[in-house]
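Below: the structure, in structure tokens.
Shown here: the complex without one of its protein chains, the others still in place.
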Amino acid sequence: MKTLSFADAINEALRLEMTRDPRVLVTGEDVSGGATIPGFERADAWGGVFGVTRGLVAEFGRDRVIDTPISESAFIGAAIGAAAAGYRTVTELQFLDFMGVCLDQIINQAAKLRYARGDRAPGVPIVIRAMIGAGSRAGSTQSQSHYSSVAHFPGLKVVVPATPADAKGLMIAAIRDEDPVLFLENKALYETKGPVPDGDEPVPIGRARVAREGGDVTIVTIARMLSVAEKAAKELSERGIEAEIIDVRTVAPLDLTTILESVERTGRLVVVDEDTPRCSVASDIVALVSSRAFDRLTAAPRMVTPPHTPVPFAPVLEDAYIPSPEQVVEAVLATAGQEVAA
Amino acid sequence: MKTLSFADAINEALRLEMTRDPRVLVTGEDVSGGATIPGFERADAWGGVFGVTRGLVAEFGRDRVIDTPISESAFIGAAIGAAAAGYRTVTELQFLDFMGVCLDQIINQAAKLRYARGDRAPGVPIVIRAMIGAGSRAGSTQSQSHYSSVAHFPGLKVVVPATPADAKGLMIAAIRDEDPVLFLENKALYETKGPVPDGDEPVPIGRARVAREGGDVTIVTIARMLSVAEKAAKELSERGIEAEIIDVRTVAPLDLTTILESVERTGRLVVVDEDTPRCSVASDIVALVSSRAFDRLTAAPRMVTPPHTPVPFAPVLEDAYIPSPEQVVEAVLATAGQEVAA
Amino acid sequence: MTQQATPDRTLPLPGDTLVGLYRTMALIRAFEERVHELFTEGELPGFLHLCSGQEAVAAGVIAQLERADMITSTHRNHGHALAKGVDPRAMMIELYGRAGGSNSGKGGSMHLADPAVGHLASGGIVGASAPLALGPAQAAKLAGTGAVAVAFFGDGGAQQGTVLEAMNLAAVWKLPVVFVCENNLFGQATTVDYASAAAPYARAEGFGLPAERVDGQDVVAVYEAAGRAVERARAGDGPSYLECLTYSYHGAWEGEPKRSYRRPEVESDFRRRDPLRLLDDVLTAALPDWLDIKDRVDDEAAEQVDGAVEAGRAAPYPDPSTVLTGVYADPNVVIDRDGLAVR
Partner (left out) sequence: MTQQATPDRTLPLPGDTLVGLYRTMALIRAFEERVHELFTEGELPGFLHLCSGQEAVAAGVIAQLERADMITSTHRNHGHALAKGVDPRAMMIELYGRAGGSNSGKGGSMHLADPAVGHLASGGIVGASAPLALGPAQAAKLAGTGAVAVAFFGDGGAQQGTVLEAMNLAAVWKLPVVFVCENNLFGQATTVDYASAAAPYARAEGFGLPAERVDGQDVVAVYEAAGRAVERARAGDGPSYLECLTYSYHGAWEGEPKRSYRRPEVESDFRRRDPLRLLDDVLTAALPDWLDIKDRVDDEAAEQVDGAVEAGRAAPYPDPSTVLTGVYADPNVVIDRDGLAVR
């Protein structure tokens, strides 16, 4: 065990897998951080907007850490095609907000090639890294968390780590996976530090984690919302309510079993998500629990999400946009028929 | 009142609005049906894959019915930009399956320009027509109904007519709307005939329609699923169960009020949707009803959808994929604690 | 063996090469014509885009490839698949929507592919073939295998942003890839003269790709031009662009309601210069035993297609429960109707 930041944990996973498997490539805009400049090859390359891929080009060379033009369809397509020839590309889309310029390669090619080519066809082992998350004052086209719209498509795995340990373990699993994995990094988590296991043990894709045990209410969280729920749980505990927190870790495939087991015990459900609410992972979880554990629910399930609007820029507005611990407390109390005391 | 097919009803709406308002344009691949060929201008132009825009170029000329190269980002962007200069473009994406090559213009430009430019900014009055629906043996890239992933984005209106009358009225409303409207046409409905009012009265966007009254269960349907539910309702009626059918007509914004009013009375909910289930409009409706009308529900709400897979090609598989009246009957009986007699 | 016809000085290529090209074209023509009949009679389901008339492009380009070289194709892909060696029986079973088809009944006409013989993917999204082809080219370059990749797309697809940016990325990475634009004059009912402000190949040069336009009816011209492009790719000299002028006899898709946008004069010009006929003329003039060979080759093609149709008719229907299989390659993930993973 050592302590690493979320960003460094991903960097370590990439380094380990690139060392273990020479077929692992890293591509994307600026992933080599300037190392494409003649004379700059081994120098001070930063590696992406937040430096997640820094150092990789120095260690693995320009043949394996490959900058791209701003041509997301082309280089994601290339990653898919390279998979058919034995390579495993971890390609970076920078911000998930940019998916609109290349979504076809993700939803119709990566996601469906396996199915449409039939049962003997090989999988499409690629990893698409992309950032999500509001709070950086970037406005409506570089702050979104619209993984729900992608998780809607069959054939993709969509991973949303909340801790450095999971970021490392899920990245290792994603690279070894035979299917296309969308690996989403909430940029507000990059500096978060936490214990990270040594070695290269994967964290299985498709398994949620019980982050806090409690018998009174089940709070399901996605990525960064874990810490929001944890703050709420502390406050609730002081009021005598013990929340169980389930960090889904993967939104597709979804580990409904772990969620249902918890709701069986607690009878109450609150889902906390940073994506907008309509047709979302949050509403998906609420719908699945409502239809499969209806008789166990003792109160109306609740969602805590941003409003159904684009992400606003002004700090005052953006802060009001992101779900807060107070809202989670309020939602939990509402499931118990209580209101927050003024 | 006259009888028109679904396709002809849309054609009539386009013709009426183009006549009424000279700023209405029609663009897209092949919308003029070959009329771009020198010498062919006024001849036998078909107008799109299913002829929905046929005859428009002869009536309104090539300045207003404008073919495009296969460059969806470019011509949808053009439609958005033309809106800023006073035009109202009805542009055709052919199959919604193709949205991946141009989604950015839809979700980040059309949908967000109004919000991101602030409260005094003009809207983006464009209509994007696209086909949805399985059953035509076209396989996994020309058969999908993935409007849920688009309805997930704030700022769009998403319209899913089920009858010729609504197709006409909603198209008229869509063209007159100040916001971007995604107008979705299930190709299996094109030949369906039905009564269509004369004149150019719009059908308001955002209002569901009670297609059948009944007090025992609420069945919510989207587009073509109306007829599937109607068949199921007949069968259920024979078993003494009277289903209320609500055709949502618009999935964004959603008319939850009408749905909740019905569930208040029936206590039971079944949503029938042709889109895949995860993070879908169907799960959205189930989640909203479960959280807002929990105490009125007397049984677990249910969804009837295709499996969460791409659309398969083989007729035997595709027929198994599309929701059937039998599945709806089964789901309704399950909400009543019954099973279908063998 | 007839394939090893003695080289003749008047032949533009060795006789067995020419006969091989003819054989491929004859198979494609026989296959497509039969599919057309079967569809017209209501026997075959599907949304079909046939390539009768365009055989020289598939045959000429792919004759320059090895099995390890990968292609990517479009909605109009039967010819590419047959030329690359996808089993016609498996293809026809697939078109019938039966069990045991090349795509397990999941793909149908627009998605025919078989990575095992170097056909990476086809599909219904115009332009998607170009980005995909960059991958095997990149792999070949990194692994130093000398393999190449070929992306087929149409004159309509040539306008798609994905194709255009793929050209630049191929040039930036200096990939061994050949972009083959099958210019059959139309994208649906829209002419290339309308849709493309400049000729597709002319534009490629602006991206730094050596580009050529050839007569796509003349399989020898296609074969030779493809040879130059493939050689450049194998030699490490990067991507090229080849535009082939050709024509689709069956229009845009089977069952297309109105074809009046197609001028009969244009079509008959192309039919006069039918790719099989042109090659037949060459071979007739130059190979003394050509008539015999031709009969045999034509018969073989007909037999292969007969066999494929029989196989299609005889194959059982797929089990409806197989709708749920194959979404993920990961065997631990199974989909139930609600999209949940069950281990």
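Note that the chains are named A, B and C in the order they appear, and that numbering of residues resets to 1 at the start of each chain.
In this section, contacts are C-beta pairs under 8 Å (C-beta built on N, C-alpha and C of every residue); 3 or more make two chains touch, one makes a residue touch a chain.
Keep in mind it's a predicted model, so treat the numbers as computed, not measured.
Of the listed residues B:Gly86, B:Gly199, B:Gly240 or B:Gly337, the one in contact with the hidden chain in the full complex is B:Gly86. Residue B:Arg117 is the one among B:Lys2, B:Arg20, B:Arg117 or B:Arg239 that touches the chain missing from this view. Checked against the hidden chain, the listed residues A:Ala9, A:Val26 or A:Ala45 yield one contact partner: A:Ala45. Of the candidate positions A:Asn11, A:Thr141, A:Thr163 or A:Thr221, contact with the unshown chain belongs to A:Thr141. Taking the complete complex into account, residues 29-30, 33-34, 36-37, 40, 43-46, 49, 51, 67-71, 73-74, 95, 97-98, 100-101, 136-142, 276-278, 303, 305, 307-310, 312-317, 319-321 of chain A touch the chain not shown. Counting over the whole complex, chain B has residues 25, 63-64, 66, 68-69, 71, 73-87, 89, 104-105, 108-109, 113-125, 154-155, 157, 177-179, 206, 252-256, 288 touching the chain that is not drawn. Interface with the hidden chain, as seen from chain C, comprises residues 159-165, 168-169, 171-172, 194-198, 202-208.
One rule holds for everything that comes next: only the chains that are shown with their structure count from here on.
Of all the chains, the one whose CA centre sits at the greatest distance from that of chain B is C. In terms of their C-alpha centroids, the spacing between chain A and chain B amounts to 31 Å. Taking the mean of the C-alpha atoms as each chain's centre, chain A and chain C sit 39 Å apart. Multi-chain contact residues of chain C (touching two or more other chains) are listed as 94, 101, 103, 105-107, 111, 123, 125, 161-162, 322, 327, 335, 338-340.
Counting partners per residue, chain B has 73, 97-98, 100-101, 139-141, 276, 278, 303, 308-310, 312-313 as the residues that reach two or more other chains.
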